[in-house]
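One protein chain is absent from this view; the other protein chains keep their places.
Residue numbering begins at 1 within each chain, and the chains themselves are lettered A, B and C in the order written.
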Amino acid sequence: MEKKSIALACRMDSERAIKLSKRIFEFLVKKGEVVYLETRIAPKIFPHNGIDLNSMTSKNTKFLISVGGDGTLLRVANGISQSDPPPILGVNIGSIGFLDETNDRRVYKDLIKVLKGEFIIETCVKLAPYIVKNSEEIKLNNALNEILIVSSKNSKVLQISVKVNGIFLNRSYLDGVIISTSTGSTAYNLSAGGSIITPTLDIMQITPVNSFARSGLRPMVLPIDSEIEITPLRPRLNARIIIDGQQTIKKVMPHTRIRIRKANSHVKFIRLTDNYYENYFRRLRKKIIGTIRTPFDDSPEE
Amino acid sequence: MEKKSIALACRMDSERAIKLSKRIFEFLVKKGEVVYLETRIAPKIFPHNGIDLNSMTSKNTKFLISVGGDGTLLRVANGISQSDPPPILGVNIGSIGFLDETNDRRVYKDLIKVLKGEFIIETCVKLAPYIVKNSEEIKLNNALNEILIVSSKNSKVLQISVKVNGIFLNRSYLDGVIISTSTGSTAYNLSAGGSIITPTLDIMQITPVNSFARSGLRPMVLPIDSEIEITPLRPRLNARIIIDGQQTIKKVMPHTRIRIRKANSHVKFIRLTDNYYENYFRRLRKKIIGTIRTPFDDSPEE
Amino acid sequence: MEKKSIALACRMDSERAIKLSKRIFEFLVKKGEVVYLETRIAPKIFPHNGIDLNSMTSKNTKFLISVGGDGTLLRVANGISQSDPPPILGVNIGSIGFLDETNDRRVYKDLIKVLKGEFIIETCVKLAPYIVKNSEEIKLNNALNEILIVSSKNSKVLQISVKVNGIFLNRSYLDGVIISTSTGSTAYNLSAGGSIITPTLDIMQITPVNSFARSGLRPMVLPIDSEIEITPLRPRLNARIIIDGQQTIKKVMPHTRIRIRKANSHVKFIRLTDNYYENYFRRLRKKIIGTIRTPFDDSPEE
Partner (left out) sequence: MEKKSIALACRMDSERAIKLSKRIFEFLVKKGEVVYLETRIAPKIFPHNGIDLNSMTSKNTKFLISVGGDGTLLRVANGISQSDPPPILGVNIGSIGFLDETNDRRVYKDLIKVLKGEFIIETCVKLAPYIVKNSEEIKLNNALNEILIVSSKNSKVLQISVKVNGIFLNRSYLDGVIISTSTGSTAYNLSAGGSIITPTLDIMQITPVNSFARSGLRPMVLPIDSEIEITPLRPRLNARIIIDGQQTIKKVMPHTRIRIRKANSHVKFIRLTDNYYENYFRRLRKKIIGTIRTPFDDSPEE
């Protein structure tokens, strides 16, 4: 690849996603762009142009188009080069698609903007989870949204111990615990009662999931350079680690220490806007929190 | 005052606080220290050494001892010099006293440590609220914990509009809204459902108080350099502004814009510890969140 | 009044409410009905037909039309005869109007239904609050939605003791506590975190408002024949009692016992429906909780 190309990845289990990807491919080829396709969809669109996700870097790829929803986008973000990732443009065809910047109706107009360079880049930190075995750390995949540690049985609560930077914070009974980035704060973290964090803030948030009344752990925001250590404590009850809702580590034995630190990689999103806050608040209001419409006369009765 | 002295302030409506202040005064005088007293308690302890809170600076005061609970400490923090405040040592005699570093039993031992210089300083940002009148900003007192904007009537919900950096975020029906610092995150913010924020993070958090089901505003953490603008919207329903639970601005008319930004002042607390996290987590666990004691056998039934 | 008449009450501080009331009055008079007006609006519509709210009984009144929102309806329900109240038809012109059955657009069509007898009656229990002074109970006004006991100062939390049927339940620090009926469960109770209770269930619910983390009181549902006793405990901090957001008892001294029992009166609402659940769930979904619209393809990504 001498000239930088555009890459295209998409959800595989949706006919709509594949059709849309095809149309976007043709649209860009007509514009004179070289478009590469994630290996697994290449056969369905243009078999010669396949390339593996993990070969996509900012050196060979102007930007990567992800067609699907947040699930697709998380898979793509975790699959591309971690050291030098190209920026991603998310195209939503699903139900929420909070991280996506555009959708099936607006995508062609928005691609023209991107080709003209009319966009800003949102850079998001990622988290790196580790399992400690025989005092050695085994690194797991990075997370853009969150690392979830849950009981391996729906019906048995974990007891976990939480340490931060080696200092004991709390022991709690709960279904699980979420360690999320600011990017992930509007995802599972929000459903579990955590705060929304502006993505411009580099932090981690610990949020308990369905904790027992007297456990005490509450959503807590920590500096991004913190080291969180979670240890499941109950004898004979394994934990699971779920990374960005994509990858599951199934049998984490009691007393295994799970550590989470800032990852050495990041994700770049294309945002078609002058003002990042305007873009972020609009997505937040439309897709997540909503707003009240003021009625004609809103005065309270006297 | 040529030599730097120690200052003493205390809760006035508690005999216990005044007695303890007297003993601390005598203890320090015996150690050869010059001790000044907040004007209003001087007559009860040593009338000649009165000095106004707002004259206390880091230039004339080694440190200030606040005897009472968090309420006393907030009053003192907001009353001393805002541009160059001396560090504060909180002595708790009340029920929670989360911000206090010591209590009536440990205070003498701890004072010796302070006099030896065995402590670290925790520096906390403050928030500055403004009311906009005729497009001019009128500055109100700074807040160390939080600024609360509530309906002037317990039985009538506000409708507020929230903007951040001039960008519209959301309109909601609610009893009120809290804008808190990380220091204040464990106070009213926590009771209203906001996240705990490590005090080393400089942020603001917006937390709705009893919002109507579909309003959508959720606890949200923003960079400390943000400007939050809250506007109460319902005709004929005034709002109130309450600063650190200490000072109330009673009749804020509908459509008055209330702005909150980082203040140009800060508060310094004395912490008797090597490791700030250890100090903070211990106070958090003992006074606010608690922890579970693991039973003898905690395995789940198979 | 020999023949049973229709009564009309309305919000006074809204021109829209008064205009609509006038049109409803004229509509009904043309249909041959005798229409009486709440004394205070009579001068604005038809001065000769004034009648006091508390004179309206099911003996002299077929039904009462309340024009406004839930606030108007609560005022009317608490103002009419408590021993033998006529059924109420709520006409919403405000923002939510959950208890209202109709609105300004549908009211004429719906009145024809009511005149034909095509409706069912929803009967709602009320709560009676008492203050105990010198071991005597002083009865306060009945509540249809809820009795709220709050701190008299926005910035100082109450400590309350809760007893049920004379048995101690819990002591908590909090802003206040709500004792609500099932009718009131979708009002302030819901904003404070209480459960929604089907109105066909005769119960009371105790719901804490912004309780301090370790206080422990949680929303709790009790049989309607329970006696709840709330006692504010902190020295020098008064409580307030607010009944249905309408009436405030301002200075309730510390250690005053406040008792709540089922009232000897009830409220009857006209519901234009065959199936009460259908009516209730539709109002609940449209006005309070909402629902998700399923997207075209809602399958999760594999």
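By definition in this document, contacts are C-beta pairs under 8 Å (C-beta built on N, C-alpha and C of every residue); 3 or more make two chains touch, one makes a residue touch a chain.
If you're wondering where the values come from, they're calculated on a predicted model, not measured in any experiment.
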Review point. Which of the visible chains would the unseen chain be in contact with across the whole complex?
Key: A, B, C
Check your understanding: Of the residues A:Lys59, A:Lys109, A:Arg214 or A:His255, which one touches the chain left out of the display?
Key -> A:Arg214
Exercise for review: From the listed residues C:Lys4, C:Lys44, C:Lys62 or C:Arg218, report the one that touches the chain absent from this view.
Suggested key: C:Arg218
Point to revise | Hidden-chain contact residue, picked from the options C:Met12, C:Leu115, C:Val132 or C:Val164 | key: C:Val164
Revision key, fill the gap. Note that chain A touches the chain not displayed via residues 13, 95-96, 148, 150, 154-157, 173-175, 188, 190-192, 209-214, 236, 240, 242, 245-246, 248, 288-290
Check your understanding: For chain B, which residues lie in contact with the unshown chain of the complex?
Key -> 11-14, 16, 68-69, 71-72, 75, 93-95, 213-214, 216, 218, 294-302
Point to revise | Residue ranges of chain C at the interface with the undisplayed chain | key: 153, 156-157, 159, 164-165, 167-173, 190, 193-198, 200-201, 203, 205, 207, 212, 214-223, 226, 233-237, 275, 277-278, 281, 284-285, 288-294, 297-300, 302
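As a convention for this text, only the chains that are shown with their structure count from here on.
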Exercise for review: Please work out the Cα centroid separation of chain A and chain C, and write it as a whole number of Å.
Suggested key: 45
Exercise for review: Calculate how many whole Å lie between the centre of chain A and the centre of chain B, each centre taken as the average of the chain's C-alpha atoms.
Suggested key: 35
**Study point:** Shared-contact residues (touching 2 or more other chains) in chain A
**Key:** 214, 216, 218, 294, 297-300, 302
